[in-house]
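Right, one structure below, let's go through it.
Note that this complex is displayed minus one protein chain, with the remaining chains in position.
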Amino acid sequence: MNRELESLDAVFREMPDLKVEHTGPRRTRIQVEADALPTLLELLKGRAGYLHLSAISCVDWPDTEEFELVYHLWSYQVSNLISAHTRIPYDPGRYVSVYDLHAPAVYFERDIHEMFGVWFEGCPDQEPFILTEWQGPPPMRKSFDTVAYVNDTFEWREYQPEWANDPSGGKG
Amino acid sequence: MSTDPNQAVACRTVDAEERSLLGRVLDRIADHCRARSLFVLHYCTGCGAIELPPTMTSRFDLERVGMQPMVTPRQADILLITGYLSVKTLKRVVMTYEQMQGPKYVIGLGSCTINGGMYWNSYATIKLLDRYIPVDNYIAGCMPRPEAIQQVFLDLMGRIDRGEAQAWKDYYRRYDWYLGQQQQLFGTNWQAPTDVVGEAIRYRLVGEQTLGSHTAHLERYAPYYDQLGIIRPEPARMKARPQLEVVSR
Amino acid sequence: MRPENYKPVQHSASHEYELYFGPNHPGIEGNYALKCVLSGDVVQSLRADGGYLHRGFEKIMEERLWIQNVALVPRICVPDPVPMEETYARAVEMLGGLEIPKRAQWIRALMLEASRVCAHLFYFGGHAATMGMYSNMFWGVTDRDLILDIFEEITGARIYHMYITPGGVRRDLPEGVLDRLSKVLDYVESRLPEFDNLFFDNAVVINRATGVGTLTTEQALSWGVTGPNLRACGLPFDVRRDDPYLIYDELDFDIPTETAGDAWARTLVRREELLQSIRILRQIIATLPKVGGPIRCALPNPLAWNVPAGSVYARTESSKGELGFFVVSKGGAKPWRVHVRGPSSMHAVHVLERLGPGSRLEDVAQIMFSLDACPPEVDR
Partner (left out) sequence: MNDLDLLLLVSIGTTAVLFAFGTWRWAGALGTLLYALQLALLAVMRPELPLASGIGFEVLGYRLQWSLSGLGWFFAIITVASALFSAWFAAGEWGQHRRNLRLLHGGLALNVTAMLILLASDDLISLFIGWELVSWASYLAMVQRGGPAMDAAYRYLVYALAGALAVLVAIAMIAAQSPALDFGSVRVWFASAGNGTIWTVMLLTMAGFGVKMGLLPLHLWQPAAYSESPGPIAAFLGAISSRMGLFAIIVVLAQLIGLERLGNLPVAFSFWNANEFWAWLAALTLIVPTFIALTQNDARMLLAWHGIGQGGYMLLGILIATPLGVSGGLMHVINYACYQAALFLAVTAVAHRTGTTDLDHLGGLINRMPLTYVTMLFCIIGLAGLPPMNGFVSKWMIYKALLDAQMPLLFVAAVIGTLGTILSVYKLIHNTFLGQLRLEHAQVNEVPISMWLPMILLALIVFITGWMPGLFLDLVDEAVVAIGITQLPHHLGGVDLGNGGLDMLWIVGVLLAAIGIGAIVYFLGNRSVRVGQFDNYAGGQILTADVPYQYSHQFYAGLLRVIQPWMRGGMAWGERALVSGADFLGGAMSGLYRAAPAGAYLLLAVLAALAVTLL
């Protein structure tokens, strides 16, 4: 275990601006600047064996007008999961693809592009996948009010069942 | 029969009472037979589909009441909507429904087909199935048990036997309204491939609301039909086509 | 046919043509489409087309209370819903710093493994059905129903249990259910020789499935393959062992692997896993009566429950692979963001689109099924 963590420390030494935090057993959280993230992923993959890109998550922070991208990486050798957090601004809402490092990234980046509208430079496939017949804005943004949309688009069934007013369930 | 839609509106709907005695007897026999041999279109639209394998296979064994899954709509009698429908799926379901031959029946399975159910605030799923296609039976629950599914099938069989399951005729009689609902969701460009108006004329089910402002949208594409040689009810449209240049090698 | 789609295009010679698998196709598990471009019967390219089962889970979970989402999560993956409940609950527990009572951990593990047995029985039937062998499907579905009965007894529901809640489980086990589960397991085990006769030792099946959809170890690693599909390539990785949760580090089980990486290896791995799950369940049945204590830790008022701010990534080994929930809380009554990383999202899109080309038409359904992809989980 120690030997592997040493190699991880070597990575961290090369990139002094990281904020590393061990949040739990086998969980490490790293806060990284947007321009340093690809380097970090490359170092993690090359030096510390973080081969498996488990997921890329996107979080919308409308207060600061930023998207937070979280790259979850798992190392089969070290058995540790690193979540690398970085933030990119709404405008222009573009980031680099890490497809060349981790092939699965193409699915997650496509998904984030579809749901949040973030554009990934270098991602080979950003065609719509789920929302091919969707006309509206990227739905996962906080600014998209799904209840209002539903009220506008769909009708509700108008019925007042008896039992709803009768707490005894219509039995007496 | 005239194929002019304007005339066809005047074509009266034939009521069951107005049919001759022989016709009614034949209908009765046909319904009786039909109720005992129903093909269910196995279109797994939502999560309710997970309870269908148990219903169909050895434990609950739907086949003993004469029902079998069928994979194409043309041969199917029942369209089972097994749960929530996203808008993308609804498009396919409407197409599939229109491709089924009458008489056809729709069963909405699960709460989400009745009122949106669990997904009442989802932007992707529809809330009321019967706004888009006529529904014969609903099964409440999330998700309904195989016993409930079977009970509804038996109920539907009884209604078919008695000649009461007539919801499919409503689609022809009020096609304009249904099309309007669909267009509201899919955009006014929406049009299913099936010539429902032609079928309504064929089945003599043209009602007051079969044609209207929404069906008028369909006519916009008439030039395309000519160009592609697609069969339309109006034979006058099939004009003589220009000859192809003869190519010889 | 929407006429506006008709651009009068001159086709080239139809050396290639398109064929659509689904969204309604008996060879596909659920409402999911594959658009194949074929030449003869050889797939030239394959494009996955999802979204038919899209409900916008991640969005509607942001608008519901923490406890309300317990009802929502199992619906993400229909054939194997328990890992969804477990992962969500554990993510909330990690955020809120809740301690799960020991007994609840054991009960949860029992539910998880029973669900895995269900999913694998369903899988065998499905894989056989893609080759036109329906007896196996009938058997698998019927045997699975016996476990659903146990689920119903424990939780009150056959499919969607909503049993695992943050902090523990909803209620304790009924009297005598462990004995009945034990009998069901005996029965399932006694059925396995019959499955062997029909399916696992069937020369036709073996010939049809070997060499189909072969993944090399390098491909599996670089394409993000997880779960039994990864183990079929010879990599013994299992979240239960390498990133243990609940009481899995106290249990004794093996991680079966195969080396071929094809559809048949994937099926064999699942057969072994079924046996391992039964082994785990036996251990749980033996241990659970000795583990006392509460089944749920004390929770705040669920209707006014503000989970502390933070973000966690919880992982579970579902029957299909690695399942991850990334949950972000802003300290409010509702989650700020829930990202579901289903194992199938990788298998059904990324891997399938790359395995498809070069294979033959009749194998496409088999490849998809042998990856055990679950469309509702892809579409969320």
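Some points to look at:
Which chain is which? They are A, B and C, in the order written, and residues in each are numbered from 1.
Here is the rule we use: a contact is a pair of C-beta atoms (placed from the backbone, for glycine too) under 8 Å apart; a residue touches a chain by one contact, two chains touch by 3 or more.
Note that the coordinates shown come from a computational prediction; the quantities given were computed from them, not determined experimentally.
Although it is not drawn here, the omitted chain touches the following shown chains in the complete assembly: B, C.
Although one chain is not drawn, the whole complex shows that of B:Arg92, B:Lys127, B:Arg159 or B:Arg173 it is B:Arg92 that touches it. Considering C:Ala33, C:Met131, C:Val307 or C:Val340, the position touching the chain not shown turns out to be C:Ala33 (whole complex).
When you scan C:Glu18, C:Glu99 or C:Asp254 for touch with the missing chain, the hit is C:Glu18.
Counting the whole complex, the residues of chain B in touch with the unshown chain are 43, 72-74, 91-93, 95-96, 99, 101, 193-195, 198-199, 202, 227-231, 241-244, 246-249.
Remark: the residues of chain C touching the chain excluded from display are 1-2, 5-11, 13-25, 33, 35, 38-42.
By definition in this document, only the chains that are shown with their structure count from here on.
Chain contacts in this assembly form a complete graph, since each chain touches every other chain. Of all chains, the one whose mean C-alpha position sits at the greatest distance from that of chain A is B. A separation of 41 Å divides the Cα centre of chain A from that of chain B.
The distance from the centre of chain A to the centre of chain C, with each centre set as the mean of the Cα atoms, comes to 21 Å. Residue positions of chain C with contacts to 2 or more other chains are 51, 54, 56, 59-60, 63, 379. Among the residues of chain B, those touching two or more other chains are numbered 88, 121-124. Interface of chain C with chain A (complex): residues 48-51, 54, 56, 58-60, 63, 94, 221-224, 226, 235, 237, 242-243, 311-313, 315, 322, 324, 326, 328, 336-337, 339, 341, 345-346, 349-350, 379. By the touch criterion stated above, chain C contacts chain B in their complex at residues 1-4, 6, 8, 23-26, 30-31, 51-56, 59-60, 63, 71-72, 75, 78-79, 122, 125, 137-139, 141-142, 144-145, 148, 158-160, 376, 379.
Residues 41-47, 49-51, 53-54, 57-59, 71, 84, 86, 88-89, 92, 96, 118-119, 121-125, 142-143, 145, 189-193, 221, 224-225, 227-228 of chain B are the ones touching chain C in the complex.
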